[in-house]
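Up next, chain A:
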Amino acid sequence: MKALDGVDFRLLPGEVHALMGENGAGKSTLIKVLTGVYDIDAGEIELEGRQVAFSSPLAAQQAGISTVYQEVNLCPNLSVAENIFIGREPRRLGRIRWKEMRRRAAELLGRLDLDIDVAAPLSAYSLAVQQMVAIARAVDIDARVLILDEPTSSLDASEVAQLFRVMRRLKEQGIAILFVSHFLDQIYEIADRMTILRNGRLVGEHLTSELSQVDLVGKMIGRELADLERLEGRPPAREGARLVEADGLGRTGAIEPFTLTIHQGEVVGLAGLLGSGRTEIARLLFGADHAGTGTLRIDGEPVNLRSPRAAIHRKFAFCSENRREEGLVPDLTVRENIVLALQAARGWTRPIPRRRQDELVGKYITALNIRPAAPELPVRNLSGGNQQKVLLARWLILEPRLLILDEPTRGIDVGAKAEIQRLVAELSDGGMAVLFISAELEEVLRLSHKVAVLRDRRLVAEVENDERLTTDALTETIASGGAS
Partner candidate 1 sequence: MTIATVLGSSPVPRKYVPVLVTAALFAAMFVVGGIRYEGLATGQVILNVFIDNAFLLVVAVGMTFVILTGGIDLSVGSVVALSTMVAATLLKQGWSPWAVMVLVVLIGSVLGLGMGAIIHYFEIQPFIVTLAGMFLARGLCYTIGTASIPIDDPTFTAFAQTQINFGDMWISPSVVIAVVVVAVAAYALHYTRLGRNVYATGGNEQSALLMGLPVARTKIAVYTISGFCSALGGLLLSFYMLSGYGLHAVGMELDAIAAVVIGGTLLTGGTGYLLGTVLGVLVLGLIQTIISFDGTLSSWWTRIVIGLLLFVFILMQRLITARRR
Partner candidate 2 sequence: GCGSGSGGTDSAGTSGSGDKKIVMGFAQVGAESGWRTANTKSIQESAKEAGIELKFSDAQQKQENQIKAIRSYIQQKVSVIAFSPVVESGWDTILKEAKNAKIPVILTDRAVDSPDKSLYKTFLGSDFVEEGKKAGQWLVDQYKDSKDPVNIVQLEGTTGSAPANDRKAGFEQVVTDPKFKVIASQTGDFTRAKGKEVMEAFLKANPKIDVLYAHNDDMALGAIEAIEGAGKVPGKDIKIISVDAVHDGMQALADGKINYIVECSPLLGPQLMDLTKKVLAGEEVPARVVTEETAFTQEQAKQALPERKY
């Protein structure tokens, strides 16, 4: 299989260069080839006019290339400070100076507006925080080239703004930045030039100012995407029966007691900043964590969800934000990953017949445009966005009554994103309730009937999504903590 085929590509000092392409186009592969993770079969790399060949990421780093790879690639067992500084710890006489390291780490994160305990292990933080840590590490490395592969996939607007401020500063210092993102707005805000890939081939190189968004999308997916913005206003939800009623549900240290009702056929969006507790709500409703206080009613009956299994039994589904740690089983094939939850629900004594599996899997590979469309490929060999689609497919085939989506469009390209949004809208029209979490407020607004706003691990407001609600208003609500 060829992931990249004769791609020419150049990166100039002092520019932000966007690498564009659909899921599986070869962006991450190109980056890994550039930084010595994979070997090159043909072609050459020149750095400042000199031909180089990196045997390992270490060599690339030493040559002045600093990289944030697509999935968060840090060590969860080490502290935040160490994750930022490991390999280049401040030392005196060979002895690591821990105090100094923590101080500098806190300072560095402070510049990104992140105020966390840098001595705590990285695993204590949500994925978004981990992504920020990875960025902090990369920008602190004294490099001439900075490569960021989808660093913003689970960041919200204010973090992205912080990141962009840092990127502009680095750019002024003459550093070349390679940036990958599926958020077109971000690209147009920051990038000077872009290179577009499709199916591992070079499509073209353009100045951002000379290419319209529509043209860009056209070049990326190879056809016009007319109905990208088709999903405009949401029809008001028909009054469905109450499916989930959380009353004073809470968990110490994670989320304050909250009250939330979800009706059948309703899409409820959760909005809030990093670590505001959105994921925690989702986990409580799914039985992944145990609630310390409060009651949960499903169909009016009080229940105690002891495990995800119990929730799945009630036809709840939860698509985690952290696909690598909590979602996929990398060794298993695409097919196995997709049917996993369904099979688990049926129990191991009732295998899903192979024909039925192929049918289901085939259907969702087409529906979500998973590429390559090879059900027997280990899922680890898929590109990030396609992995996300596989995870989504796993929950969709369950035909759940409540679908909890935590950052479901993380790393998914524009075309597929529209597809998924349309799917969600369709399903909710069919009576499925959806709890929708996304860092992208537009998306939340576009889909949900109702938005619950969180701040500092408290549910502070619940807003009906009518014509008047805008992202700005929502941002305002988040910032003011629901006081307005």
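Note that a contact is a pair of C-beta atoms (placed from the backbone, for glycine too) under 8 Å apart; a residue touches a chain by one contact, two chains touch by 3 or more; residues count from 1.
The candidates were selected such that all candidates are chains of the complex that A comes from, given by their letters.
The structure displayed is predicted, hence computed values, not measured ones.
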Next item on the list: Counting any copy, say which of 1 or 2 touches chain A in this complex.
Entry: 1
Notebook entry, point to check: How about chain A: which of its residues touch candidate 1 in the complex?
Noted result: 37, 56-58, 60-62, 67, 69, 73-78, 82, 86-87, 89, 91, 94-96, 119, 121, 137
